[in-house]
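Omission of a single protein chain aside, the complex is shown with its protein chains in their original locations.
Right, chain A next:
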Amino acid sequence: MLYIWHLSILLSALSLAIMLLLIVRRVLQERRGTTGADQRRLLLTALIAFTENRDREALKTALLAVPARVAVDAGFEFISLLRGEEHDELLSAFNECGLPALVSTQLEKGNAAERIHATEMLAALRSENAVASLLSALDRDGSREVRIAVAIALCDLGALPPLVITLRKIGVAGQRSRRLIELFRRFPPKRLDELEDYARLQGAVPFIRAAAIDALARNGGFRFGDFFARAAGDPSSEVAAAALRALGLTGHANATAILTKAMEIGGWNVRADAANAAGRLGLSELAAPLAQLMDDEAWTVRYAAANALRSFGQKGEQVLREIATSEVSRRQRTASLILAEGPAA
């Protein structure tokens, strides 16, 4: 029984000793922290002065006068505020001072949060070795969040490997992150066909295929209309819904037929997105199927259908008013609620 007592004394003494060390560390940090803040302030002053006098040598002197970490941290935020020649000259100064090397080290040796930040800084600093460092990290980094950040940085630098390879390196577990939506949105216009090819892959993760379709609709427009029309009948409801959203943005010659079919046979998210697309495209000939959808068991679908009718203007509102004054039913209640939406009289 005594060992319980002895162990407790040992553990509590150990914890107190560690805490004492941390307090001492904090005291030292407080002293250094003031210096760090001062250095940061000095560097920011030099950066602002640079935007006025463009004296690159003076800036380099200021950059080398502070610890590299302070220079990179303060510089990263400042660089993101600049554009054009000023931006390029500042990057040159940072590169001439060898600061990207520190960031590359951080990408290799930092913790996960630091490594993600390092990818962003490398993309911003655009150094010669940035692409090589990032490609290496895409191959070997153990964290999928870091690998996704690396892919985004490579995309910004125009050096993203083929999409299929990139996604394979990110790994299946990482292919459910909304960060990939950002990657797809940044995709270079010349490589949108790769996105289309990936979105066609039946074996790919539906979330990724849907994200690819959303990005194609935003950046590619009508060019992919036929693909969206075909994808609207995809067995995956997530993909079909994304294709309908895309059609709502781009339009299509057969949009009426496609949306009518989707309203009849799709899952609830497909029906809701079909209704939304009809409203967005102003397809008032779809008033009848939309009125049917207002009886749907899912509230989201009923609300989308009623909203679509309302967006048709007078004709749609007339349909809604007729439904609202009909016998009490689910659709009648939905119509009444939609007509009443807004500030009370």
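One rule holds for everything that comes next: a contact is a pair of C-beta atoms (placed from the backbone, for glycine too) under 8 Å apart; a residue touches a chain by one contact, two chains touch by 3 or more; residues count from 1.
Following the convention adopted for this analysis, contacts and distances are computed from a predicted model.
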Among "Branched-chain amino acid ABC transporter permease", "Phenylacetate-CoA oxygenase subunit PaaJ", "Peptide/nickel transport system ATP-binding protein" or "Glycosyl transferase family 2", UniProt-listed name of the chain not shown: "Glycosyl transferase family 2"
Given A:Asp38, A:Glu77 or A:Glu285, the one touching the chain that is not displayed: A:Glu77
Which of A:Lys109, A:Arg176, A:Arg230 or A:Arg321 contacts the chain that the document leaves out: A:Arg176
Where the unshown chain meets chain A, residue by residue: 1-2, 4-5, 7-9, 11-12, 14-16, 18-20, 22-23, 26-27, 30, 77, 80, 111-114, 116-117, 120, 145, 149, 176-179, 181-182, 185, 207, 299-300, 303, 306, 334, 337-338, 340-344
